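Report on the structure given below.
In this view, the complex is presented without one of its protein chains, the others remaining in place.
Showing subunit A:
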Amino acid sequence: MSILSVQQVSKIYQSGSRKLTVLDNVNFSIEAGQTAAIVGPSGSGKTTLLGLCAGLDYATSGSVVLNGHALENLSEDQRAEIRNQHVGFIFQNFQLLPTLTALENVMVPLELKKRKDAKKKALELLEKVGLADRATHYPTQLSGGEQQRVSIARAFANEPKILFADEPTGNLDTETGDMIENLIFDLNKQLGTTLILVTHDPELAKKTNRIIRIKGGKIQEEQYV
């Protein structure tokens, strides 16, 4: 059964009288538990596609079915609910909430799910990413790599069915990047999560089951590893 199905999706930006077709009739689907990488040159529409798949934005036409829900038929708040229940995110620039401690950042998705053991669970996750001793620190008190580890702990906190990552190592040095990659793939394996990531790094892409190459808003080729 496919957990994500993208059917004839187009995204067109209208600026004044000019139309800019960023995604042009894209089709693909991902099976549960698979890992996939979206690659392509800058400006080809990778981030746009990821946003549509995760229900962060509306497609101009076509349909995105995530875990059985057709996203185009849902309101923003219904989609927020789905994100909380089934989706995790990792961002290039980490996106921790600056006014919350590391622990509280990880707790947020759990609390939203009304888990009574939010704190315990969050501490376990911080332990897994090796930051248990930094639990009470605020994001500004952490290095970039540490921040990304917290954000990984947060992404896995609600045990998502599918995880989206936009250039998760883009802001980090190679060594730290490798460490983050390993962390993601390890946790992914442990929890059987579906993973979709956008990357410029061919090495990282090769670690996935499947590479979707996109250019000029169209899927050029799909490659199974």
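Going forward, contacts are C-beta pairs under 8 Å (C-beta built on N, C-alpha and C of every residue); 3 or more make two chains touch, one makes a residue touch a chain; residues count from 1.
Following the convention adopted for this analysis, contacts and distances are computed from a predicted model.
Novice: Leaving aside the chains you can see, what is the UniProt protein name of the one that's missing? Options: "FtsX-like permease family protein", "AsnC family transcriptional regulator", "Ethanolamine ammonia-lyase large subunit" or "histidine kinase".
Specialist: Answer from the UniProt record of the missing subunit chain: "FtsX-like permease family protein".
Novice: Going by the contact rule already stated, which one of A:Asp24, A:Asp57, A:Glu124 or A:Glu159 would touch the omitted chain in the full complex?
Specialist: A:Asp57
Novice: In the full complex, which of A:Glu104, A:Glu181 or A:Asp201 touches the chain missing from this view?
Specialist: A:Glu104
Novice: So one chain is hidden, and I want to know which residue out of A:Gln7, A:Asn84 or A:Gln223 touches that hidden chain in the complete assembly.
Specialist: Touching the chain that is not displayed is residue A:Asn84.
Novice: Pick out the residues on subunit A that sit against the missing chain.
Specialist: That gives, for subunit A, the contact residues 47, 50-51, 54, 56-57, 76-77, 80-85, 87, 89, 91, 95-100, 104, 108-109, 111-112, 114, 138, 140, 154, 158, 166.
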